[in-house]
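The other protein chains are all here in position, but one chain of the complex has been omitted.
On to subunit A.
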Amino acid sequence: MTASDKTLIRGARVLGGEPQDVLLAEGTIQEVGRGVQAPGAQVVEAEGAVLLPGLVDLHTHLREPGREDSETVLTGTRAAARGGYTAVHAMANTFPVADTAGVVEQVWRLGKEYGYCDVRPVGAVTVGLEGKQLAELGAMHESAAGVRVFSDDGKCVDDAVIMRRALEYVKAFDGVVAQHAQEPRLTEGAQMNEGVVSAELGLAGWPAVAEESIIARDVLLAAHVGSRVHICHLSTAGSVELVRWAKSKGWNVTAEVTPHHLLLTDELVRSYDPVYKVNPPLRTEADVMALREALADGTIDCVATDHAPHPHEDKDCEWGAAAMGMVGLETALSVVQHTMVDTGLLDWSQVADRMAHRPAEIGRLAGHGRPVAPGEPANLVLLDPAYRGQVDPAGFASRSGNTPYKGRELPGRVSHTWLRGRATVVDGNLQ
């Protein structure tokens, strides 16, 4: 199928509302309404299914270049498409680090070539993620990749002066610094959330204050220099309070939460199964509830996967030797449905806001997270919310299977994804 073909999506609940027909042609949405006639169009019967704008991920580890054993731009964007994503922001902690125009252009070009999902590279804030010297942020912005989001993710920009300068510097091209908030001294050797469970298990603790102290500093810095700052993978109730406070001041602060922090707690670590090892770590039930509430009331702007593939051997070992991270692209929408929609905290139009509109806006990404309306780019996802099924990593498009949901029943299934009118997923199968 080519972009010039017509597709008629019949009877879909647009943003979860009343059933409507949606006609796609030439990469854009042509018509939205009832009884749309389109002779010769490919028809997708979508009764009962929900149609949303294609999802946008602000936080994806595609691993290429350097760790192609765990993921590549190809396998990662195929996984993204299967999860309903039409754009992902590829994190900079690759080998070599995405700290030059050359590396970000390479990643961007690969994404464009494969065509499953738009790839927006994130540029490193500092050279080699070392936290010492600013990377050429302007050059990465001016490159074909057009970088707007900068992050040393995996590491915290812990030097207050470097952070201040980065926040100031990217104002020149409306960039944003996305902070992995982790005070390094407070988390040396940290293995899991510091609390009742870590005390029993004898695993070195990653205290909430190590996240919160950096967030507190950075929102103050952003306010001081009049910049915007984005907080990656917020994980504690205290972090929520800080972001709420910063927003109440009118400061330009945005934040994301991962699907796993909306569902899982540190009680799971009692198994010592490294599939639950992630950074920031799984927190407590009280934190999970605070994060859900904050995503519902808009304190947290968006959901970001922090999709972090690792090869089997890096998880098939003892806890201390295991890598941190979980894959998430192919389960994100199901986890959000389970934790936020089925609980009544969000409706589908709000899911579109938290998973498409807001992340595109924060990343200043044109053509994504747009309304489902005539004239808009045909970046769309169709999902069946009534579906129930067990997660089976053997069926993932991702090269890695380090999912914490293996064997767990989750609701919802992506049936179709369209990238500028071209179907990347049909009936759950990659095209």
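Simple rule for what comes next: contacts are C-beta pairs under 8 Å (C-beta built on N, C-alpha and C of every residue); 3 or more make two chains touch, one makes a residue touch a chain; residues count from 1.
Keep this in mind: contacts and distances are computed from a predicted model.
Peer 1: When one chain of this assembly is omitted, its UniProt record names it as which of these: "Aspartate carbamoyltransferase", "Nickel import system permease protein NikB", "ABC transporter ATP-binding protein" or "Carbon-monoxide dehydrogenase large subunit"?
Peer 2: Options "Aspartate carbamoyltransferase", "Nickel import system permease protein NikB", "ABC transporter ATP-binding protein" or "Carbon-monoxide dehydrogenase large subunit" narrow down to "Aspartate carbamoyltransferase" for the missing chain.
Peer 1: Out of A:174, A:313 or A:409, which is the one that touches the chain we can't see?
Peer 2: With A:174, A:313 or A:409 as choices, the missing chain is touched by A:313.
Peer 1: Any idea which of A:22, A:56, A:74 or A:203 touches the chain not displayed?
Peer 2: A:203
Peer 1: In terms of residues, what is the contact footprint of the unshown chain on subunit A?
Peer 2: 191, 194-205, 207, 271-272, 313, 316-321
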